[in-house]
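My structure is below; once you've seen it, I'll send some questions.
Only one protein chain is missing; all other protein chains are in place.
Here is chain A:
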Amino acid sequence: MLEKALTGDSKYWGWIGFLLLLIAVGFGAYLRQFNEGLTLTGLSRDVSWGFYIAQLTYLVGVAASGVMLVMPYYLHDHKAFGKITILGEFMAVGAITMCLLFVLVDLGQPMRMMNMIIFPTPNSVLFWDMVVLNTYMFLNIIIGWTVLQNERKGIHYQKWVKVLIYLSIPFAVSIHTVTAFLYAGLPGRHFWLTAIMAPRFLAGAFCAGPAILLLIVFFLRRFTSFDAGDKAIKSLAVIITYAMILNVFFLLLELFTAFYSQLPGHMHAFVYLFAGLHGGHALVPVMWASVILAVIVLILLIPPKFRNNYNLLIPALIMLVLSTWLEKGVALVVAGFIPNPLEHVNEYAPTLNELVISVGVYAVGALIVTVLYKIAIGVKAEVGDAAH
């Protein structure tokens, strides 16, 4: 099937070339960081995780969101999703690859990465995060590939594949839960120390991930022979809407607990995010942009009249991705470090080198997703399942 990725028009090759260029530039930036150390980032003693780990957090959500297609299709026999579950599975593969790369570029001693396996430490959440992320990635590669191969041969997938599919459902939930536990179990970080961190992550994931997928679906419909069908698009939009409502609701719960209880530790980070604290307000525009976008998104998604109008749905999805990214992919991780444990406000902003490396990692993910989608769509066109 791999050969399907090797034939394409000039636009396809142009895109691949562009991604390879970004990867090369990102790799060059990484070599600099590798030689000089993380001093090339904006990180510091006080804000010791930043853009990289925030991207990890966001992308784990994107990866987990595949389950929003798998579950309706395989558990509830929602046939409309039959054609696009493979897109969800392959997106997960790309997303997890990016997650692992973001962990790698964040390490101070990447050459010692294997120490996590040589000295396994079950009391560390990071250890479990590594276990579930890798397992989930392999599950998705195996499932996606076998199902596609069978489709090509015109046979139904085997029983063992079904077992793996069922297994992938709790794993999807677990990758994001365990990632939330990285934050939610730390005694001195009030902003993260909340039992609804995992539900918040899941809600954010289940709207942002499918939103990205739906945008890709619209793109494929426009530029390739692949059409997911209106029914699939509309039901996915409903799922996205519910998840987004929960996502915003959970944030409001956090605000209530912090400000009604008036516990200083719980309020500080929110004050920092929404108004600035002790002269630090780097994240204030980020947080407000996220909130305002979220409100617009809800207005556009909740009434079915708006939601079913693709001219409104597409911008709503773009804003949704942006809003959740600003919140989880930027603010959430950084704000946990501000103020620091000694109540000093020392801020963080990513450096250019850090951003170039991140773009390189995103390009790797995009390349993987492009190639896998090219194969999937090629196979579907071959067996006549592409057009609606």
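General observations
The rule is simple: a residue touches a chain if its C-beta (ideal position, glycine included) is under 8 Å from a C-beta of that chain, and two chains touch if they have at least 3 such contacts; residues count from 1.
By our rule, contacts and distances are computed from a predicted model.
Among the names given as "Pentapeptide MXKDX repeat protein", "Putative sulfite reductase-associated electron transfer protein DsrO", "Succinate dehydrogenase, cytochrome b556 subunit" or "Peptide ABC transporter ATP-binding protein", UniProt records the absent chain under the name "Putative sulfite reductase-associated electron transfer protein DsrO".
Contact with the undisplayed chain is limited, among A:Y12, A:F127 or A:Y157, to A:F127. Of A:I23, A:L43 or A:L148, it is A:L43 that touches the chain left out of the display. In the full complex, chain A touches the omitted chain through residues 36-39, 41-46, 48-49, 103, 106-110, 112-127, 130, 182-183, 185-189, 264-265, 336-337, 340-344, 346-347.
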